[in-house]
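Report on the following structure.
With one protein chain withheld, the remaining protein chains of the complex are depicted in position.
Chain lettering (A, B and C) follows the sequence in which the chains are written, and residue indices restart at 1 in each chain.
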Amino acid sequence: MSTRLATGGRLTDRTKQMKFRFNGQQMRGVEGDTLASALLANGQLMMGRSFKYHRPRGPVASGSEEPNALVNLGQGARFEPNQRATTTELFDGLVAASQNHWPSLQFDVGAINTHLSRFLPAGFYYKMFIHPRPLWKHVYEPFIRRSAGLGAAPDAETVDADTYEHFYTFTDVLVLGGGVAGLQAALTAARSGAQVLLLEQNAHWGGRTPVDGGEIDGKPAEQWIKDTVQALEAMGNVTLRSRTMGAGVYDHGYVLGYERLTDHAPETPGPRHRLWRIRAQQIVTATGAIERPLSFAGNDVPGVLLASAIRDYVVNYGVSIGDRTVVVTNNDDAYRTAICLHGHGLNVPVIIDARMQGGGALMAQAEALGIRVLKGKAIAKVKGTRKVTAVEICDQAGEGAVLETIPCDAVAMSGGWSPVVHLWSHCGGKLSWDEGNAFFRPDLSRAPTSHDGAPFVIPAGSANGYIQLKDTLADATTAGSSAATAAGHQPKVGTLPQVAPREEAAMLPVWLMPQGANVKLRSKAWLDFQNDVKVSDIQLAAQEGYESVEHAKRYTTLGMATDQGKLSNINGLATLSAALGEAIPSVGTTTFRPPYTPISMGSIAGQARGDIFQPVRETPLHGWHEAHGVHWEPVGQWRRPYSFVQQDETVEQSVNREVKAARDSLGLLDASTLGKIVVKGPDAGKFLDMLYTNMMSTLPVGKCRYGLMCNENGFLMDDGVVARMSDDTWLCHTTTGGAERIHAHMEEWLQTEWWDWQVYCANVTEQYAQIAVVGPNARKLLEKLGGMDVSRETLPFMQWAAGTLGGFPVRIFRISFSGELSYEIAVPASQGLALWERLHAEGAEWNATPYGTEALHILRAEKGFIMIGDETDGTVIPQDLGLGWAISKKKADYIGKRAQARSHMTDPTRWQLVGLETVDGSVLPDGALAVASGTNANGQRHTQGRVTSTYHSPTLNRGIAMGLVLNGPDRMGEVLEFTKLDGTTIPTKIVNAVFLDPEGEKQNV
Amino acid sequence: MSEPVSALNAAAFDGLAHVQEAGLHGMITLRGDHADADFAQAVADVAGVAMPDQREVVSGGDTSLIWMSPDELLLLCPYAEAGETVTKLTEALGDTHALAVDVSDARVVFTLTGTHIRDVIAKLAPVDMSPAAFRPGMVRRTRFAQVAAAVWLRDDETAQIICFRSVAPYMFALLCNAATPGTEVGIF
Amino acid sequence: MKRYSAFAIAREALRHHTGWERAWRKATPKKKYDVVIVGAGGHGLATAYYLGKNHGIKNVAILEKGWLGGGNTGRNTTIIRSNYLQDPSAAIYEKARSLYETMSQDLNYNVMFSPRGVMMLAQTHHEVRGYERTAHANSLQGVETQFIGPEKVKELCPIIRLDGPRYPVLGALYQPRGGTARHDAVAWGYARACSDMGMDIIQQCEVTAVRSDAGKVRGVTTTMGDIDCDKLAIVVAGNSGVLADMAGFRLPIESVALQALVSEPIKPAMDVVIMANTVHGYMSQSDKGEMVIGGGTDGYNNYTQRGSFHHVEETVRALIETFPMLSRLKMLRQWGGIVDITGDRSPIISKTPLGGCFINCGWGTGGFKAIPGSGWATAEMIAQGAPGPLASAFGLERFREGRFIDESVAAGVAH
């Protein structure tokens, strides 16, 4: 049983006890524990169940590569599934629960799958559940879905209680990984004067070197690390950040840094995670190496761990996995675990070394300690289900005949080490196969390249395949100075850290144990622990022709678990290449994708939540609207009043009231969002003539003209009133959505096509609050404010004037989008509210009524005015809308003219704009289609028109609509059938689109 | 004539830095070719300060000229003088191809003061805020989170941020959030 | 071909699965084929399959420069729907959707088609009108959809927040028979069926030139030598421009990166596919339990299969606003694929200026859902030498005539 040793634990402080709960049970740990070490200290070896077979699982590792020990962490709005216990720092009051079992971790119904495993090989579901079809739909698939997933889903109504933020930073050299290699590389680079940023994913510096021991520069490694960190902290050009992981490397030196600020202390105020967006000229990946498991039967039983992990738990946390630990290895490093355990008074009954001639100095040291070493041997099988009880030993060369059974309660396995090449590979760095060490290492000749085409990632230390401490530090020094040089700095030649060489015997690649293991053993030899992929599964994939490494991965799900194959990929790859009889490098690896380990969605969104999720654009009158019962309508990022609803009024009633007020007396509209763009210069007229379909250069100063804008593809993109301000200056009004778009459109043509034309434009949309005063009494109100002559004679329809109205500096545009007598008043935004309140107050005697966008829509629809976005949808040309009058015949060219000459654009059968009236007076549904007889070759019903906008007209007290209809203008009075979503149709008459005051008498008074 | 009101009426917040809506400023957008001597002369005469170099700001008295692009400047002056200054500029520019428009009400100015202003800005804008890279007197047009803005470093502890008026509430909320007490990053 | 079934599994289990044969034969190129298809992705394999099944043309080679199904077929978010606005789109996507219904049986390979329903959220008044318009169109196109209200949306998707401050959910266009399928299985299933018909699937075989004379295709040159053919089909999403260049014509296409990501697997939380176009995000939960999330495309030509991170940020930000619980999940993996975007964002199934050479491309971000319909229509075009009703509207000539198939019509917002 795992337990806390009497002494030891370099990272822990036993004087600081902590309470936590696991599966409802109260437990104790100490400061510095990870959740995994604390659970082990409490004898809790079993921490979860595997994905497919629900097999009992304990931790196999001690770091971020852990596939098994995943827990549901926290509660309520701070709940988080799939947290790795091995990297979760313990804190007082932590609450965790194990995953993927029912009803309990100890007894799990799903474990039946492990007994059925023979019937559930890789890809079984592709071959099953095919017949009969209904069963798949109603039984199999729902069942598969229910058994999906690992961690519990957060409650449906969960709203994250934590906050997050982003941070942008730039640096010359970014070092990822704070082990000895990272520290040495950072120090070397920093000495050149380069700006250096050093990130370490854990809370501690130095990586695993302190565990492995050894001396640097004549002092214990741990001391050297302390001194080096101090030296770095003292340098002004260096920034160090622990608990910050290099999550992903992207093009042009962009790196994500994932800083966990409060995960280890949830009560601390401030953001939980900070996502750093780093731009680095050079990136040093000092991400270390990960030990590989060995593939033998039962290598997934709780108690079988990586040799390095068992060492970590003892040295870092003072925790032992068991009393009798069998070590099994194909290299020298695992002997350190045996020696370490022995040194802590724990029993190592045997070291099983697959190599015929065993190891080097470390073996001699172990033997000298009296530890039994078996050479050329292997584990045939691990006994035990919920925990290790014994191992059966056999010859590595054979098929698994048992020579001896050794009782034990833990197994330390080592299949050699693999450099962590993820960050090197994210942006295209290639790998080469190292035969001697049996691992992939970065191929420096095929590094990822940046904007300048030069390499920008440099691997260092064991991440670069230099596993021995001496080589690690030497390589890190080189990496540090190359990075500094590449970043334009002059590295100072410092002295190499002195490390005594350690003679180690070569490792022996062992991909299966024993090498001739029979199928029974192979189907119990795990490659991917979380997803339950075994040696036999990969071999089956190869047998069935899933030969590409990507096919094998996807067919078996190898490496697709939450650890993304950190432990399984190389073993799986080697198994595949053996099955195919091909060399490992020719099979290749799967693609490494960010992030290195999973990062919170919250951190990706950063601060953008709640009121700063997205910008809301407010007009100067926003506050007034808020205070007067507004119902908002989002229009792009703007908020516009949809209607001002009064007490005991439905929205529909308020809209009708607003329409009637504008028609019968006086309405006020906040039109501030309409785009306003000043266009000035000797060539401004020529330019506007190209921009609009009609002629603007001929517009007299002081007058207004309605204009249409098309894109180069001929489609109508915007409309609005243009006013001639002076000889060389025009003011172009655009739609609300159009201001930025149209301004950009103008700049694009001026900068990239007609750059020799002398025109400047400026977007002055927000300089003004614009208020439409609409209705028969509009003029009376303006006269009441006084200061300007707004009479029909002085300011007729489609003219504008500047002046002072009731003390306000204004421009008044005599234009109408309602068909009523109407003035649009532009006033500096900072006086907008004052003017609005003034108009509202002074207009009281005519019942001045603020109205919103829905009333605006109805008012314009009653007049048959088109609305960009309703009558147009990006497929409509002005000719479809009966706007031919607004297309200049005189002009040789305008944007969109050529496009409108294409055969489909001049096709007489294009649908044309008409008015529509249901025979029964009801309101046509939005988007309704006019059906025609018969169906097309694909069996789709023919159509002959569609509704573009439809409303209830309070003025006419009936439904009115506009639509595009085949030959519409020639079919006045004809009745068509329009669709309803209930499957029936409505008889609808084609009428003139102008429902009200066709002569325009009301607006011209 | 009523009293003009700025977008947020001088709202303020204290945190990592002091965030202040700076009230009404006279702002004039000037379009014209900086390289054109007549343009430069006219502008310098009226503004009373020299033409700024690329991405720099030149200030004198209560007037500042901000470099916005090779053919655009933003002239800052007292709010009350904006209209008159536009008239003067238009006269001074005469036949020179140029454009001068009053945008005082179209934009809003925020002032950020304190020792951690670089932290606050670097949380929102993809700009190198290290003292070596971004020095007093420099201006950078960029984005703050999801809106366009210009940031001008007046001195090491004062920055001015200019954005469109309609997004003033968003910008203020952004800056306050980024300036939440206790969230200094501490790398500058 | 040994048929797949629960019985077969049981039989094989007893002999430790030693009896399973290859899903598709290893093939070496012959000198000549009736039809050579470049690209063994979903569309290419489906084209081959229906050439054999519907038209009896089985002397076919499918050439793949990498591994079959290794392009966008294996990189997409597996959404299947046909609730399109325009008739030609609705026709081909609905054909595809209906073929997905029976694909597992047709291919004797379980592609795990899961008709769990697809909801396209309406989060502005403008979107409501747009989707109502689509619902009307679908009702005449034989596409079963309905416009549902917020309560129904919440009922179908409990993790959604209806009253988000910025984008309240006003309703959704719901297609009950839309859903997802296992993307790799679609490619593998077609490959197995094609191989079984005697067709040659040749992987690791890159086309380096298209050979022709007198304006008629003669064959291709590959890294495995020359291969002659009477007819050539180019079905290579993400590389269409490169192949078209070899065949001597240009396309109205830009290739850009589209990104997707998955969360860590969690127990079932969302039993429907969600598309939220206002905020450019879509999401479903895989059979493994991962939330599969997709977003918008990059704004520049790119062949690296890597995208820019800010698109991931925008998508995740937006989805969290409507699905707050996502904030507590973690992103497990992100990746990119290269998609071909045409001038009207609709696909191209067309004859080309080169005689005997046909092209299927331009599926943009929506290709997976179309695979069977696309293969069906392309096979018909190759067999008959001219596009049939499903393909006729998707010809290259439409760009010259201005006859676009524009599905983005809900775009222009204005007042």
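FYI, a contact is a pair of C-beta atoms (placed from the backbone, for glycine too) under 8 Å apart; a residue touches a chain by one contact, two chains touch by 3 or more.
The rule we apply is simple: contacts and distances are computed from a predicted model.
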Protein that the absent chain corresponds to, by UniProt name, given "Multisubunit Na+/H+ antiporter, MnhB subunit", "NADH-quinone oxidoreductase subunit K", "4Fe-4S dicluster domain-containing protein" or "Sarcosine oxidase subunit delta": "Sarcosine oxidase subunit delta"
Neighbouring shown chains of the undisplayed chain, as defined at the top: A, B, C
Residue of C:G149, C:G343 or C:P389 in touch with the missing chain, whole complex considered: C:G343
Among A:W205, A:Y254 or A:W730, the residue in touch with the chain that has been omitted: A:Y254
Hidden-chain contact residue, picked from the options A:E747, A:E783, A:E842 or A:D997: A:E747
For subunit C, the residues touching the chain missing from this view: 239, 241-242, 250-255, 298-304, 308-310, 343, 399-400
Footprint left on subunit B by the chain that the document does not show: 54-55, 68-70, 72, 126, 140-143, 148
Residues belonging to subunit A that touch the chain removed from view: 250-254, 279, 449-453, 712-713, 744, 747-748, 751-753, 755, 892-893, 897-899, 901-902
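Basically, only the chains that are shown with their structure count from here on.
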Arrangement of touching chains [line / ring / star / complete / other]: line
Intercentroid distance (Cα basis), subunit C paired with subunit A, Å: 22
Mean-CA-position distance for subunit B and subunit A (Å): 33
Multi-chain contact residues (two or more partners), subunit A: 277, 608, 611, 614, 616
Contact footprint of subunit A on subunit C as seen in their complex: 4-6, 8-10, 12-13, 16-18, 20-26, 66-67, 69-70, 74, 87-88, 90-91, 95, 102, 104-105, 108-112, 114-115, 124-126, 128-130, 132-137, 139-142, 146-147, 158-159, 165-167, 182, 184-185, 188-189, 203, 263-269, 271, 285-289, 304, 306, 308-309, 312-313, 316-317, 320-321, 324-335, 389-390, 392, 398, 400-404, 406, 408-415
Subunit B to subunit A touching residues, read off their complex: 1-7, 24, 29, 31-32, 71, 97-99, 101-107, 122-130, 133, 145-147, 164-170, 173-174, 177-178, 180, 182-183, 185, 187
Subunit A to subunit B touching residues, read off their complex: 165-170, 195, 197, 239, 269-271, 274, 277, 279, 607-608, 611-612, 614-620, 637-638, 678, 680-682, 758, 760-762, 764-768, 807-809, 828-831, 833-835, 838
